[in-house]
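The other protein chains are all here in position, but one chain of the complex has been omitted.
Read from first to last, the chains carry the letters A and B; within each, the first residue is number 1.
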Amino acid sequence: MSTLGILLTLMLLAAFSYYIGRKRSLALATPAKRDGNDLHSLPSYYGYLVVVWAVIPALLVFALWSTLETPLLTSNMRSHLPAEYQDKSADELSLTTNRVLNLARDPAQLATADPIFKAAAEDYLQMQSMSQTIKTILVLALAIAGVFIGLRHVKPKTRARNQVERVVQFIMIGCASIAILTTVGIVFSVLIESYRFFGQVPATEFLFGTHWSPQTALRADQAGSSGSFGAVPLFVGTLLISAIALLIAVPLGLMSAIYLSEYAGPKLRAYAKPAMEILAGIPTVVYGFFAALTVAPFIRTLGEAMGLSVASESALAAGLVMGIMIIPFMSSLSDDVINAVPQSMRDGSYGMGATKSETIKQVILPAALPGIVGAFLLAASRAIGETMIVVMAAGLAANMTINPLEAVTTVTVQIVTLLTGDQEFDSAKTLAAFALGLSLFIVTLILNVVALHIVRKYREQYD
Amino acid sequence: MTEATIDMTTTAVLKANTATSGGREEFAHTISGTIGKPYLDGKDAKFFCRGVNVFYAGEKQAIFDVNMDIGRNEVISMIGPSGCGKSTFLRCLNRMNDTIAGCRVTGDIKLDGEDIHDKEQDPVLLRARVGMVFQKPNPFPKSIYDNVAYGPRLHGLASNRAELDDIVEQSLTKAGLFKEVKDRLQAPGTGLSGGQQQRLCIARTIAVSPEVILMDEPTSALDPIATATIEELIDELRASFTICIVTHSMQQAARISQRTAYFHMGYLVELNDTKTVFTNPQHQLTENYITGRFG
Partner (left out) sequence: MSTTTERVKATLGKRYAREKRFRFYGLASIALSILFLVILLADIIGKGYPAFTSTYIKLDVQLDAQTLGVSADSTPEQLRTANYNTVVQNSLNTLIPGVTERKEKKALKSLVSGDAQYELQRRVMDDPTLIGTNQSVWVLADDDIDTYYKGNIDRTLPEGDRRIKDFQLTWLDKLEADGRIESQFNTIFFTRGDSREPEEAGILSALIGSFYTLLVTLSLSFPIGVAAALYLEEFAPKNNFWVDLIEVNINNLAAVPSIVFGLLGLAVFIQLFGVPRSAPLVGGLVLTLMTLPTIIIAARAALRAVPPSIREGALGIGASKTQTVFQNVLPLAMPGILTGTIIGMAQALGETAPLLMIGMIAFIMDVPSSVTSPSTVLPVQIYLWSDSPERAFTERTSAAIMVLLAFLVSMNLLAVILRKRFERRW
């Protein structure tokens, strides 16, 4: 039975269990003296209790089996490969594995494949269908057994409501814990691959090397050895573009927020705020398109008219558009922060005879400073991690420059480039993407944690 | 939270109404002008207010036709049940109501004979002349020194650092705070105790040498000892400033003020010498209030 089929069957079974569980509880109930009966809980809770018994164990087994199925089947297939393949290096073995898996997924290729691989792939497919059959039988058997066990628990004195509520709580805790699991997953995925990367390329070269050209990696005669992985030009490029973006977004966003919260009448606010929200809601791929096809050529033409030589993928174009993208982000964060400054502070200043701008500059902004710093850090984290705008509008060449008219590349651009080309897994080139991802994650994590901490402390101060 | 408070005030006011004379119409009818001595001799009056009405957004009227004078170098206190418009009226005197969107003030208010709503008049200048101290101490997030120097710097009152130091020291001294803070002028003003903060706000206000100081329940957030200190201070300040103080404490009004104004639901019901108001109130509403029948 297919995955969807199993899930649908379970759903039907759940509905059925609820129905009979409820019915059974009513049948068992002995009417008490006045109204009601001697059931501990409402009949529907007995229904839910049976559903829990029927579905939860079955679903758990189903999920566990589905998660482990592919890794186990793959390693099983690998161990059945002829010895000469198994003796090869880990890299090549995984290459072979991938090839077999691809064959197994694509029947068209399978027909014309190398017999050894074909055999392996067919073996894999056979094991897979067997696994699916066992899974189906096991899950459905568990579910049906669950219904019976559940029904045996339907007795007037069973504390059905408490038991069901306990299960519901556990499910909710599980859902909330996904946030932790996600973080663990991120750390796990970037750390493991980065560890393997740093096995091939020394960390010092990566962190301090000034030459980046992964494309020349893996020449035919020197398998395993790599091109250059000095990431400094990437870091510089990322910082350059982010700096340009922040140079635009921070003053414009902050001033917009100030104007909107301190000066603007309700009418302007009613139009300007949604406009800012639209700006914030535009997908980054759209900004990227705008940067690459409109802004970059415009800047180039403008620069040439002024006698400057401007690269067609200048850092300025990408940074400028990224800045526009971050304006509403900065503005709404600052708006929150400025509104958190208590009115009494403003009154105090106006009462002294300060003008509005004097109040803003000398009282509100100093009072809001921690919050604004937090907003700045979040904006910086956003700029550093932004991908689509730079992928589309910044270059690939790792130039080490701080001239905004030249083309630079960034960490995110290189991650995308390294992982969307033809990948050989486990090559230094592919692993480098994870090392870059690790640096990106660490930097943005620090920025976020510090920023969120500052902002929270700031809010508590005025609560 | 705010809604809840407003709600409470309305019910309080409604109760007050039923206790006295029914609905607003009926009650308004009982006041034909303010009882007592609302007017002063022309030359004694610092502030001259005639026919003052205040409307909040949505034409909600908070002050009805208030006529009164405020004398030079006197302490005048304003009392009345909460929500009766004391703060609103006080804020008319330095045009703080201008900062509230939708708030409209009509009528005549003159400071030393000049109409404060005149086109020629500048709110910045007016507020330098008529300073204000608020209910909750609100020092700026700056050092003690910078808090006091804030006004003089804004208005260019000191031409050099020494002059500024001088102003700061004198203001702090007048506010009775200098001795306590002279060793930590660069410490943040927010680090002081509540009473000290309020005295810092007073020092900040007198640093620009205003002519009038408006105080809106300056001690309601303070403990009794800090309150006593501030009350003494107010008495000393009377020599150099005119002081209008809103208070919810009748004892305080009795202790520190020369004249007392009783507001009720936006009307100025009675204004008289403090002693008269507390010993021999002329209006039934005033009597009800000071005898504690409501408030």
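Throughout what follows, contacts are C-beta pairs under 8 Å (C-beta built on N, C-alpha and C of every residue); 3 or more make two chains touch, one makes a residue touch a chain.
Computed from a predicted model, the values in this text were never measured in an experiment.
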item: Left-out chain, listing which of the shown chains it touches; value: A, B
item: Identified contact with the non-displayed chain, of B:Glu211, B:Asp235, B:Asp273 or B:Glu287; value: B:Glu211
item: Contacting the left-out chain in the complete assembly, out of A:Thr74, A:Thr96 or A:Ser349; value: A:Thr74
item: Touching the absent chain when the full complex is considered, from A:Ala27, A:Ala83 or A:Cys175; value: A:Cys175
item: Of A:Ala245, A:Ile327 or A:Ala394, the one touching the omitted chain in the full complex; value: A:Ile327
item: Of A:Ser25, A:Thr96, A:Ser228 or A:Ser256, the residue in touch with the unshown chain; value: A:Ser256
item: Missing-partner contacts on subunit B, residue numbers; value: 122, 124-125, 128-129, 154-157, 208-211
item: Where the unshown chain meets subunit A, residue by residue; value: 67, 69-71, 74, 105, 161, 165, 168-169, 171-173, 175-180, 182-183, 185-186, 188-190, 192-193, 251-253, 255-256, 258-260, 262-264, 268, 272, 275-279, 281-290, 292-294, 324, 327-328, 331, 353, 355-358, 360-361, 378, 381-382, 384-388, 391-392, 412, 415-416, 419-420, 425, 433-434, 437, 440-441, 444-445, 448-449, 451-452
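Note that only the chains that are shown with their structure count from here on.
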item: Mean-CA-position distance for subunit B and subunit A (Å); value: 56
item: Interface residues, subunit A side, partner subunit B - complex; value: 265-266, 342, 344-355, 358, 362-363, 366-367
item: Residues on subunit B engaged by subunit A in the complex (per definition of touch); value: 94, 96, 99, 101, 123-128, 131-134, 136, 138-142, 150-151, 154-155, 201, 204-205, 208
